[in-house]
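The complex is shown incomplete by one protein chain, all other protein chains being positioned as in the whole.
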Amino acid sequence: MNPEIIRVVGYVVAVIAFVALNAAMLVWMERKVAGHIQRRIGPKEVGPFGILQSFADGIKLMTKQLIVPEGADVLLFKVAPMLVMIPAIMCFVTIPFSEQLAARNINVGLLLIFAIASVNVFALLLGGWASNNKYAVISAARAVSQNVAYEIPMLITAITVVMFTGTMNLQEIVLGQAGGFWNWNIFPVGKNIGMVVVMPISFLIFFICSMAETNRAPFDLGEAESELVAGFHTEYAGMGFGLFFLGEYANVFIGCSLSVILFLGGWQGPFGLLPGVHWFLLKVYFLIFVVMWMRWTFPRTTFYGLLNLSWKILIPISLFNLVLTGAFIKVF
Amino acid sequence: MSEMACDKHKETFVLNMGPQHPATHGVLRVKLVMDGEYIVEAEPVLGYIHRMHEKMGENRTWAQFMPNMGRLDYLGALSYNHGYAAAVERAAGIAVPERAEYIRVMTVELNRISSHLLWMGAYLLDLGGFTPLLYAFDDREKILDMLERVTGSRLTYCYFRFGGLYNDVDDQFLAEAKGFVARLRSRLPMYHTLVTKNVILMQRLKGIGVIDADMCRRYGVTGPVARGSGLNYDVRKNEPYSVYPQFDFDVPVYTEGDSMARYMVRMDEIEQSLRIVEQAIDGLPDGPVMAEKVPKIVKPPKGDYYHAVEAARGSFGVRLVSNGTNTPYRMKLRSPTYSNLSLLAEVAKGVTVADAVAFMGSLDLVIPEIDR
Partner (left out) sequence: MGGYFKEIFDGVHSLVTGMGVTLKYLFQPVVTEQYPYVAPTMPDRFRGHIELVGDEETGATKCIVCGMCQKACPSGCITVAGEKVEGVKGKVLTKYDLDFTKCSLCGICVESCKPGAITFSKEYNLAGLRKEAYIYDLKKRLEERKR
């Protein structure tokens, strides 16, 4: 058999296994973080420190019946959860965990991730609409306009990075940040002194947008359990709900790893020492921790508050950043 | 529901919020006619937890009705105990010893604090912030533990008796209460940093659900909701009862009338209640906690009596009609949130669901008390 096919199959299996395992661990981590922030213990019964809790939950979800509500569009209703999961897995293909550890090195990797990740919102819309539930429809409409509003500043900030690094290849973006933390894009003292002003703000905007993109609190308007019960997955039971859940965590991971690759030097060590996958994972999990920490601190924004933030603050500032970047690249 | 709901040409739809919905905190059902995310009409539907408390009152002796008072507003049950006990005492002409009144005020104010803390947490839960609830519960737990030691129950208190109290408090309770006052005082700045000053919270509460003073008068709104709209009305000050005139405390009033004002009123009330508790501990007189000449079977003389108290959610009034027997002829309970809820239909018009939830939460609804 063609060794290339074996390699591809191997990668796909590895990626799916990683996504599932990672999501399970993130659910556990979220519950632990939430617990300790709220001065509780969190899961502790299943396995040491409750580490197997997510697997127990997974088994429970899998044994449950997938109920299709009356009047629902059966086909779309069943397709939607898969549509959440598939783009999430596909995004992992281009993410370089380390110099050697990447499924596929594509020269437009950044573009590919944005293109595929946009499908995610389509799944939310389908899921919400197909459920034949009023809460789900409202939530789906919210999720779509939220994603549209936040895609713009996110892409603009991504453009500043691309302009600065001159490549869309994620591998090369990371390689360009080698040496030490002074070369990282978030604070590139070593490369372009002018960009020191622009990049931290770009990072903040990018991070906020990636949170809004993944429907994480405080931007979880799509789920908004105190307003819309459970939002677009109100009617989903069993693994249908489970896939939405896994997809959310996979997207959080992708959002955080993109932030790490674009701004925090990917797998590079802070002093140029021992570059490798450990640095990448350390940074990503730290960012994920921040995401969780924010979720368990803030109340939810409202819809117009969210759009105001995007159109009145994030987009003007990111556009201004873009202009500044152009100027600084020319000047310095 | 109006024609709006049935009109197929208008692109509106009916959304049932409740009776099982995370934001209605119980079995309240709100029928919403929606135009997209905006509410065209809101109609609260009551009666899902109606237990005929008023009718029950007509079928049992005066003393036997006491346990029911813990089941109306289960978050601030002691105020209700107080209201009913005081009404019957007024009817039967029973004088209460001063020590008993002091302890009543102390426990009622502690209960008010616990109710406001729970409200704060639950309100933040409505707004999507989970953590303040647990912090508030941490403090509330201390109050519940203290009151459990004294009254024997944690939530549905039945502590007051006609003419006094069921039990006296001990020194340990006083020491604990004193410690709690210090503890909560040191915790309040934390709540303000975490919650009150949060920009997201301000954005969600400022200018949301504005009620003016005139509207409050029209609907008979009382309590923190009225005080958030600039109405300086507090039964403890306006119709003083018990030993409240002996204490030095302020009535927080905000004039904005929005959800933030109601939030601030309650947070300030916690501080004022702490002041009252502190003064009550310091000035607690010695003496009996039960009046000496309480008849074994209370039979108030024929007549019509009313007594109002300031419960955590507003003015709670008990109207008793006695025909001189050992059971009330008529028992009317005036619960504050029933009036407060009626604002919803008018205020919710034209706002989004999220804002309606923010408004409804700021009313501090306790459904069993609305339905009675």
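We just call them A and B in the order they show up, numbering each chain from 1.
Here is the rule we use: contacts are C-beta pairs under 8 Å (C-beta built on N, C-alpha and C of every residue); 3 or more make two chains touch, one makes a residue touch a chain.
None of the values given here were measured: they were computed from a predicted structure.
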item: Option from B:Glu148, B:Asp214, B:Asp250 or B:Asp304 whose C-beta touches the chain left out; value: B:Glu148
item: Identified contact with the non-displayed chain, of B:Val14, B:Leu194 or B:Val294; value: B:Leu194
item: Among A:Ile41, A:Val74, A:Val148 or A:Val323, residue touching the chain not depicted; value: A:Ile41
item: Residue, one of B:Lys31, B:Arg60 or B:Arg90, that touches the chain absent here; value: B:Arg60
item: Where the unshown chain meets chain A, residue by residue; value: 33, 35-41, 293-294, 296-298, 313
item: Absent-chain interface as seen on chain B, which is shown; value: 60, 63-68, 71, 131, 135, 138, 148-153, 156, 158, 166-167, 190, 193-195, 197-200
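Here, only the chains that are shown with their structure count from here on.
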item: Chain B to chain A touching residues, read off their complex; value: 13, 15, 21-23, 34, 36-37, 124-131, 134-135, 138, 194, 198, 200-201, 203-204, 352-355, 357-358
item: Complex interface listing, chain A residues touching chain B; value: 34, 37-40, 134-135, 138, 141-142, 217-218, 220-221, 224-229, 296-305
